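Presenting chain A:
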Amino acid sequence: MSLRWTSLAACAALMIGLALPAFAADQLYIPLFSYRTGPFAGSGIPIADGMHDYLTMLNERDGGIGGVRLAIEECETGYDTKKGIECYEAVKGKNPVVVNPWSTGITLALIPKAAVDKVPILSMAYGLSASALGNTFPWIFNPPDTYWDGLSVLVKQIAATEGGFDKLKGKTIGFIYLDAPYGKEPIPLLQQLAAKYGFNVKLYPVAGAEMQNQSSQWLNVRRDRPNYMIMWGWGAMQPTAVKEAVKTGYPMAHFYSVWWPGEDDVRGAGPGAKGFRNLNWHGVGANFPALADIRKFVVDKGMSKVPKDKFGEELYDRGVYNSVLITEAIRVAQKLTKTKVVTGADVRRGLENLDLSAARWKEIGLPDFANSLALSCADHNGHGNLFVQEWDGAKWVKVSGDLSPMNDVVEPLLAAAASEYVGKNSGWPKRTEACDHTS
Partner candidate 1 sequence: MTEAAGHVAAGETLLAVERISLRFGGVTALNDVSFDIRRGEIRAIIGPNGAGKTSMLNVINGFYHPQRGAIRFHGENLARMNPGFAARSGIARTFQNVALFRGMTTLDNLMAGRALKMKRGLFWQLLRHGPALDEEIAHRRVVEDIIDFLEIEAIRRVPVGRLPYGLQKRVELGRALAMEPELLLLDEPMTGMNLEEKEDMCRFILEVNSQFGTTIALIEHDMGVVMDLSSRVVVLDYGRKIADDVPDAVKQDPAVIAAYLGVAG
Partner candidate 2 sequence: MFYREVGQYRTSYRADMAIFPILQDRIGLLVILAVAFVGLPLVGGSFFLDVVATPFLIYALAAIGLNLLTGYTGLLSLGTGGFMGIGAYACYKLTTWFPGVDIVVWILAGGFAAAAVGALFGLPSLRIKGFYLLVATLAAQFFLQWAFERIPWLYNNNVSGTIEVPTRTLLGLPITGATATPVTRYEVALCIVVVLTWLASNLVHGRIGRSWMAVRDMDIAAELIGIRLLPTKLLSFAISSYLCGVAGAMLVFLWYGSAEPSVFSIDLSFTILFMVIIGGLGSLLGAFLGAALIHVLPIVLRGVPPALGIDIASSTVEHLNLMIVGVLIILFLVAEPFGLARLWQTGKQKLRVWPFPY
């Protein structure tokens, strides 16, 4: 009998399906999976704002890309895989040019679907590291770096401060991470490097439910006295960790993190957090022409949700970076296909031929905003250079030169992971997508 209800629901759903604003054929539909709700909203909101605002700015300033307006639609996932899948199913019918899942869990769920639905997935510096290999994952892109790249760079940096890899011998590196697939991904590489350079690894998992209750982890840190700490955190876990580190009196200059902590995450810890370091690959701040345009065309017109004082902060700018990747890929796709209204398949090609040179960054009003990034059919990641920045109590300051990932170590890992993935997902499709060498 219940199915009577379903059929009701069916009608409702269909009704909605029809009622959804059908996007005019002369638009590029860009869905933005955002999470302004839930326990991770703290990280999600600025990113969503950045992505949204840059795209809106293009609409307002240039009337879209190549004269084609961008239809931007946010879909709220709350960082929840279930809602993420619902969002995907909801948008896939409206032929999106690209999907940004903004959650490792959602990305993993979408990877198999992407090839079938011909929708490119852009998981920018998160998701499945192995998806960097375009020949195995033609539809997945995770530029500009994988977590393994990130970790290798951190170890490099630590070695540099110690004065050479040989100095790492006997040292201890603590790894505090969100006890979830995302947080656990770097561990194999960390242990491999530990074996190689003779340092010890201490693991400090933080359960999702315990994000704001880390005193015991930091008591462990205090006992083990690791020479360096590396954090793979997310959402509310990060500010708590920084505060606890300050409480425990851990030397901040030895506390490194992957690229996710933003200003808000360290500010709370007060002056004690001075010296905290994390990775980054793009500029921070609002003094770029493009951001000036965003302020002029979007923020000042009240078309943005970003609070005035948060404008141009790290994660906001990361959102902008993500949007640049999308729009540039679209431009390339337009050039390749000589059509204005490109499809997801075209944008996939666009991404594979993406080439963001310093000159190009300058053209789009973001001079020296980020290193040049070039993707190819084989390499969907770029493994670009990263740098370390330090919190000076008020803002991030770049404290290192450009550091290149240890490709020699990461490459084999990627290859292994990819083949493992294929092996376990029996019947994984071979790449059939042609590879064009234009651009």
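Simple rule for what comes next: a residue touches a chain if its C-beta (ideal position, glycine included) is under 8 Å from a C-beta of that chain, and two chains touch if they have at least 3 such contacts; residues count from 1.
Selection rule: all candidates are chains of the complex that A comes from, given by their letters.
Since the model is a prediction, treat every value here as computed from it, not as a measurement.
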item: From 1 or 2, the one in contact with chain A within this complex; value: 2
item: In the complex, chain A residues that touch candidate 2; value: 1-7, 9-10, 12-17, 19-21, 34, 36-37, 73-76, 78, 81-82, 85-86, 89-90, 93, 104-105, 108-109, 111-113, 115-116, 128-130, 179-181, 184-185, 188, 205, 207-209, 305, 417, 420-421, 424-429
